[in-house]
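Of the protein chains in this complex, all but one are displayed in their positions.
Moving on to chain A:
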């Protein structure tokens, strides 16, 4: 079944502070009463994931994981949201794992495919940075060694 999922770009757009406050209050109220409906939890989790602050993203992903554990019927959607959350936080490996699991179930899912592409881009970017650092470190290393050799070569003179 084709599920109705948001594109990754939607996750970059955050809610206003007031809106998030309302969601948070709703969530807390239901928690006090004892039973939190899945929709409320998801609303709050999604709002948190969309926010730019990392702490809130972490909390959002945590709530999504709770939903994943508790509701078997919602798990497939949660795969996507978890992948999205991890992608935003920068955990590319986990994001990739969840997304791949989702794509196994729904190969034709457009959002999943676009998210897969984004994750690959992210991994590649980090790889470039890594290469740059490694290259820089190597360069500095060679300079140092050259300097040492030159010093050693000068001494005997």
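One rule holds in what follows: contacts are C-beta pairs under 8 Å (C-beta built on N, C-alpha and C of every residue); 3 or more make two chains touch, one makes a residue touch a chain; residues count from 1.
In this section, contacts and distances are computed from a predicted model.
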Checklist outcome for this item: Choosing from "Ig-like domain-containing protein", "Translocase of chloroplast", "AP complex subunit sigma" or "Related to CAF4-CCR4 associated factor", the absent chain's UniProt record names it "Related to CAF4-CCR4 associated factor"
Checklist entry - Where the complex has a chain not shown, which of A:110, A:134 or A:149 is the residue touching it? => result A:134
Item to check | Interface with the undisplayed chain - residues on chain A | outcome: 1, 3-6, 15, 19, 22-23, 35, 37-40, 42-43, 46, 54-55, 58-59, 61-62, 65, 68-69, 71-79, 81-82, 90-92, 94, 97-98, 101, 105, 123-135, 137-138, 141
